[in-house]
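Mind having a look at this structure? Questions to follow.
Of the protein chains in this complex, all but one are displayed in their positions.
Right, subunit A next:
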């Protein structure tokens, strides 16, 4: 606990914050990319995330294994996704309305079942110390990387490859771009979308488990500060590309760390403004990347917002 690193603390905290805070954004947005690429929007991921956080924490506490918690969260998330997918496959059902309903249901159920698990302390997910080469405790703390973060990075690459190079990716894209074309190819769009939504839900559940099992690492009713909702917006921001999602999540994490970091080096006034940094940043990037001709470049054609 020594070494005053002065203003270097700010970029370092942003790096650390990017790694610590980004993982839930990453998982939720990766899941949503797959769901939206199939032509559906699942706005209920906030509820899935909160339920994942609760079920992950509960199972980790009951079994003593954080990894079983992660699996439970993924399973619970997949069930939520499945429900969304099945309901939206009924005629005249709007995916956005179902999403909002499931968001409320997810948080409500999580609060209800989560009551007995606010007090107990569950085991944490392991972290890998990539800062071993440095003597500075600040660097070591910033580079304590959770396994799920690395997994998310690999997953982003794998999903990008899957979408571009595999038959499965092709099917997903066809279904997302034109139901008619998909049917002509003998694909059943509803089935693909249900599976894609279930997959998206599973990843959102894992994102929630990261919140309760690693950072901040405990279950309570205020655990999510809207990560599930922001991540859905990140997908649009990332133009439906898994690799872009990774960078968008990092950027958001880093911007979120700006507020506390500035205060810690003595830039103390206007902290409400620095806390708004992630949202200002989103606006700026959206404005810079917008164009009159291709505002929704990359958007799947079957999405209800583009139709």
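Assume contacts are C-beta pairs under 8 Å (C-beta built on N, C-alpha and C of every residue); 3 or more make two chains touch, one makes a residue touch a chain; residues count from 1.
Rule of thumb we're sticking to: contacts and distances are computed from a predicted model.
Of "ABC transporter substrate-binding protein", "Sulfite oxidase", "Pyruvate dehydrogenase E1 component subunit beta" or "DEAD/DEAH box helicase", only "ABC transporter substrate-binding protein" is the UniProt protein name of the chain excluded from the display. Of the listed residues A:64, A:126 or A:216, the one in contact with the hidden chain in the full complex is A:216.
In the complete complex, the residue from A:118, A:150 or A:233 that touches the missing chain is A:118.
Touch with the chain that is not drawn comes from one residue among A:67, A:247 or A:275, which is A:275. Within the entire complex, the positions of subunit A that touch the omitted partner chain are 1-5, 9, 12-13, 16-17, 20-21, 103-104, 107-108, 111, 115, 118-119, 121, 137-138, 141-142, 211, 215-218, 220-223, 225, 227, 256-257, 259-261, 263-266, 268-272, 275.
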